[in-house]
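Let's look at chain A:
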Amino acid sequence: MMNRTHVHCTVNGDEVDLLASDDTSLLDALRDELGLSSVKEGCGTGDCGACSITVDGALNCSCLMFAPEAEGRSIGTVEGIAQGDHLHPLQETFLEGAALQCGICTPGFLVAAKVLLDENPSPTETEIRYALAGNLCRCTGYDKIIHAVQEAAVQLSTSNGASK
Partner candidate 1 sequence: MTATEKPSAKYKYIGTRPVRHDGLDKVIGKARFAADLDLTGQLRGVMVRSPHAHAKILSIDTSTAEAMPGVKAVVTGADFPVIDPTDSTHDEAINNIARDEVLYNGHTVAAVAATTIAEARAAAAAVKVEYEVLPAVLSIDESLADGAPIANSTNRTLFTRDTEPSNIASVGPFQRGDVEAGFAAADVVVERTFTTKAVHQGYIEPHACVADVGQDGKATIWASSQGHFAVRSKTAAILGWGTDKIKVTPAEIGGGFGGKTTIYLEPIAVLLSQKAARPVKIVMTREEVLRATGPAPASKIHIKMGATNEGELTTIQGTLHYSNGSAKGYAALTGAMSIASYRFPNLDLMAIGTVDNTPKSAAYRAPSAPQAAFAIETLIDEIANELDMDPIDLRLKNAVVEGDPTAMGAPHPKIGFVETLQAIKDSEHYNSPVPDGVGRGFGTGFWFNIGEQSSATVNLNEDGTATVITGSPDIGGSRASMALMAAEELGLDVHSITPIVADTESVGFTDITEGSRATFATGMAVVNACRELIEQMTQRAAVMRGVDVDQVAWIDGAAIIEGPPSEGAEPLTIKEITGAAKMTGGPLTATASLNAAGAGPSFAAHLADVKVDEETGEVTILRYTAAQDAGTAIHPSYVEGQMQGGSAQGIGWALNEEYIYSGDGVMQNAGFLDYRMPVASDLPMIETIIVEVPNPSHPYGVRGVGETGIVPPIGTLANAIAAATGVRMSELPMSPPNVLKALNEK
Partner candidate 2 sequence: MATVHLQANHAAYTDGARKLEVHGATVGAVVDELAARFAGLGPLLREGSSVAIDGELQPKGTIYAAVAPDAEIHFLAPISGG
């Protein structure tokens, strides 16, 4: 049995400690050690994006990282996107716009879309499609997802404008 390494990192703003074998993926560690089941294994090879997380703000596939690589890093999952019981506009527009059916890909899409809007508050449709090209959805054909991201961008820019 492989040695288990002690990993100390921040997840969704909280400091955590966990034990993981050197060959355990960060995906499995987040799910099995921390109970964050929103990160899903759709493929295990970084091709579907269902395991999308942020690592120090950058979009990553957690299935392609070993758990010890999270040492000292700040990890973000969909569980950290809402502010308490206040949903992020993306979460609201996904719900209102029926941008999910089975919902298995939804956490990954929300993480990826938030990274996009944080970096590019007014993306074009093409920019949205390419930013989300690393997330597979088999249910929706992406149409309502793109609309939801567009709508969230509008809401975010409106609220940002109002607070100026």
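Assume a contact is a pair of C-beta atoms (placed from the backbone, for glycine too) under 8 Å apart; a residue touches a chain by one contact, two chains touch by 3 or more; residues count from 1.
As a selection rule, all candidates are chains of the complex that A comes from, given by their letters.
Just so you know, these numbers come straight off a predicted model, no measurement behind them.
Novice: Given the complex, what touches chain A, 1 or 2?
Specialist: None of the others touch chain A; the one that does is 1.
Novice: Would you tell me which residues of chain A are touching candidate 1 in their complex?
Specialist: 1-2, 21, 23, 31, 36-38, 40-45, 47-48, 50, 77-79, 81-82, 87, 91, 94-98, 100-107, 110, 125-126, 128-130, 132-147
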